[in-house]
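Below is one structure, written out as structure tokens, with a few remarks after it.
One protein chain omitted, others in place.
Chain nomenclature is as follows: A, B and C, assigned in order of appearance, with residue numbering initiated at 1 for each chain independently.
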Amino acid sequence: MATIIWTTIGAILTLSVYSFLYKDNPFYKFAEHLVVGISAGYYLVIYYFNFIQPNVVAPVFLLRIGNEAIGLGSSMWWLALIPGILGLLLYTRFFPKFGWVGRWSLGIYVGGYAGLGLSPIMQARVLNQIGANALPLTSITNVFLIVGLLGTLTYFFFSMKHKGVLGVLARVGIVFLMVGFGASFGYTVMSRVSLLIGRVSFLLHDWLHLI
Amino acid sequence: MNIFERFMNIDRRWIFLAIGIAVVIPFFFPLGLPISVTEPVQNLYDALDAIPPNGQPLLLAIDYAPATLPELEPMSLALLRHAFRNDVNVAVLTLHPAGYGLAERALNKVAEEMGQVYGEDYCFLGFRPGISAVILGMGVNIVNVFPEDAYGTPLNDIPMMDGIRNYDDIPLLISLAGWGAAEAWVLYAHQPYGQRVGAGVTAVMATDFYPFLDTGQLIGLLGGMRGAAEYEELIDHPDEGVRGMDSQSSVHILIIALIVLGNIAYFGARRKRRQMEREAA
Amino acid sequence: MRRQFPLALCFIAGLFMAVQYFIPHPTVQDMYERLLIWLQTLLAFAFLLGTVSLVRVHYHKIRHRADDRGYSLVTLLALCLMIGLGFFHSAHHAQGSPFDRMFQNVQVPIEATMFSLLAFYVASAAFRAFRARTLESTLLLVAACIVMLGRVPIGDMIHSSIPVATRWILEVPNLAAKRGIMIGVGLGMMATSLKIILGIERAWMGGGD
Partner (left out) sequence: MLGDRGQSGGIRPWTGFVALSVAVAALFLCPVAVSAQEEVEAVEQDTLLLVAAPTGLSAIDTPNDRGSSINVTWELSSDDNGDGIVAGYEVFRSAHPETGFAFVGRVPFGVTEYRDSSVDNRAPTYYRVAALGADESPFFSGTFGPVEASIQWFNRSRLNALVAVIIFVVSILYFVNAAKSGKKLFIRRLAGLDEMDNAVGRATEMGKPILFISGLSSVSDVATIAAINILGEVAKKTAEYNTKLIVPCADPIVMAVEQEVVKEAYAKAGRPDAYNEDDVFYLTRSQFAYVAGVNGIMVRQRPATILYMGMFYAESLVLAETGSSIGAIQIAGTDAVTQLPFFITSCDYTLIGEELYAASAYLSREPILLGGLKGQDMFKLITVVFLVVGVIAATLTATGVIESNFMLAVFATG
């Protein structure tokens, strides 16, 4: 019985969202506001229990989960204060006088991820990709791959005028980009329709038991 | 406004209605079109098929969230059916917080259907936050990252995980994800540890993974509902994937027809406009 | 302290993260893993900050008697309900708990349906934008149509060369273009990262001086 009620709720919400295709209406507005509240709460809870609890609360207050001290050995528990303090510093923005202190946390956060965006990216996105494309000119396919890559790379030159050879290559690059975008678009349609099939199947099968 | 222009500016809601009809009809009147198997799917099938029974487990990372469920769940079901039919042990985990319930749901469904025993034939390790940290950590020792399974049983007490320390003891890892997780497995499990990785991703992501297939960083790939349908054909157990492909065909044809009609209208309108300009002159 | 100190922290954190990639030593790698966890924990702390912002916006709507204040109330109640169930109901993770039920039966169907709207929008976007106006747009639409046909079983039935052409388009011109974008993006990412680490680009602190 409970399952039927929950499924019906799900089905009504599904239809409410589809009503947006016709036009904005109270059903959609309700579903929209509901899901924003629910999901914001969901993420708050999930992130608390997955990060703050094991990495800050448990070591600082020396909680144990099972027999294991969580995260850090208990002698190093004070290390867990660092993310805790950094986290709390974010809240200084509510006190205009100390608001700037929050930048310390943001500095570490932004800087840390920026660092990750340097060396591994060089390997994975640049060196490996060039390596994979440094092919022998022994087949038509390889020639296409090489010319296409050269053209696309040329298109992305910002500090030179696209004239002469550069202009021709950049034009080739645009052609490859457009074919690539078209292909990606066509390729995607399938997965979008899959989602719709999933919802239709939910309505017809799980809810109405028609098929 | 002539007829061509009117068609070009048609209210988009008529298109929405046509799409809806094209999807629903095959549910009631299946077309039963044949499906050919592509190489990346065959490769993944062969890799799983080669795992010796009742030994080192297949590690299945069910990393998808509800949003990509219709595309990726059929893959989970097909892969689990294949593994269990071959008596291959399966350890399941998830890197997505929302994947927990979904992984459990797929696993329980197939395990029940095929009479598998928890702990002997399969186990569920649950969710751990921190993507790269989890993957890298498992390369050193799985127990460090998952000291216990999802239900609190210490990993050392699970019979099928006996002697399974790290990636060296995992013959194949498959990540099913609608986001960056599959790529993370390649970067952090294959790259440093040489783990054999296969992936199941949404159709839209699949093109991005061709480079990985090319370089051998991925051994096989399932792309979207079609990938699932192909796998279902291979294991001879048609299910949602195969059924969905009929709706796919009808919608694809409809969209192409719309594009063609749109272009006919576009050129028709242009010709008419030029004609009128000429007459006016 | 106001500007130089956060920039210095940013520099140190960035430099460490960039350099650790080359150092397999456990001391450095353990520190790296710890720092990653700290960053994620910091994000977790920020979720409360975000939630406060959400509450603030809707509270103001209700207080100022905005037209759709009733809906704002829906958002606030839903938020409180989830937080209440999540924090004050034990075993919030387990399948079948009220928290999980709300997630599975309210959030999941709405989000999945929002996502599936794409099937309709893909059609309307294709209809509107795929017109053979120029060489580029013609290539775009021809490639799209071939690939669309090649992906479904009906493509094989129309002509056996369609799936072959599809594969070729995906694996040759598409791959070349993707690689080009990927390399360019990689360079852009590295340049932006470098400018952040060195404090050349400091919009994130608010303002440029």
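Assume a residue touches a chain if its C-beta (ideal position, glycine included) is under 8 Å from a C-beta of that chain, and two chains touch if they have at least 3 such contacts.
Not measured: the values here are computed from a predicted model.
Although it is not drawn here, the omitted chain touches the following shown chains in the complete assembly: A, B, C.
In the complete complex, the residue from B:I62, B:V204 or B:A229 that touches the missing chain is B:V204. Set against the missing chain, the residues C:L35, C:M102 or C:L118 yield one that touches it, C:L118. Checked against the full complex, the candidates A:A80, A:V101, A:L153 or A:V175 give a single residue touching the omitted chain, namely A:L153. Chain C meets the missing chain through residues 18, 21-26, 29, 39, 42-43, 46-51, 53-54, 56-57, 60, 68, 107, 110-112, 114-115, 117-118, 121-122, 124-126, 128-130, 140, 178, 181-185, 187-196, 200-201, 203-208.
Those residues of chain A that touch the chain absent from the view are 17, 20, 24, 28-29, 31-33, 35-36, 38-40, 42-43, 90, 93, 102-103, 106, 109-110, 113-114, 116-119, 121-123, 126-128, 130-138, 146, 149-150, 153-154, 156-162, 177, 181-182, 184-185, 188. By the touch definition given at the top, chain B reaches the unshown chain through residues 12, 52, 55-56, 65, 67, 139-141, 163, 165-171, 178-179, 190-191, 194-196, 202, 204-205, 207-208, 215-217, 219.
Here is the rule we go by: only the chains that are shown with their structure count from here on.
Chain pairs A-C and B-C differ in how many C-beta pairs they share in contact, with the greater number at A-C.
The geometric centre of chain A is 17 Å away from that of chain B, both derived from CA atoms. Rounded to a whole number, the gap between the C-alpha centres of chain A and chain C is 3 angstrom.
A straight line joining the Cα centres of chain B and chain C is 19 Å long. Shared interface positions of chain C, defined as residues touching 2 or more other chains, are 36-37, 40, 93, 103-104, 107-108, 111-112, 115, 119-120, 122, 126, 141, 144-145, 148, 151-152, 170, 174-175, 178-179. Looking at chain B, one finds that residues 16, 19, 23, 67-70, 129, 203, 207, 211, 214, 226, 248, 251-252, 255 touch two or more other chains. Those residues of chain C lying in contact with chain A across their complex are 1-2, 5-19, 21-22, 34-51, 54, 68, 71-72, 74-83, 86-87, 92-93, 99, 101-120, 122, 126, 135-137, 139-148, 150-152, 168-170, 172-187, 189-190, 192-194, 196-197, 204-205. Of all residues in chain A, those touching chain C in their complex are 6-7, 9-11, 13-14, 17-18, 20-21, 29-52, 55-56, 71, 79, 82-84, 86-88, 90-91, 93, 100, 103-126, 129-130, 132-133, 141, 144-149, 151-153, 155-156, 173-190, 192-193, 195-196, 198-199, 202. Of all residues in chain A, those touching chain B in their complex are 21-22, 46, 50-51, 66, 68, 120, 124, 128-129, 132, 183-184, 187-201, 204, 211.
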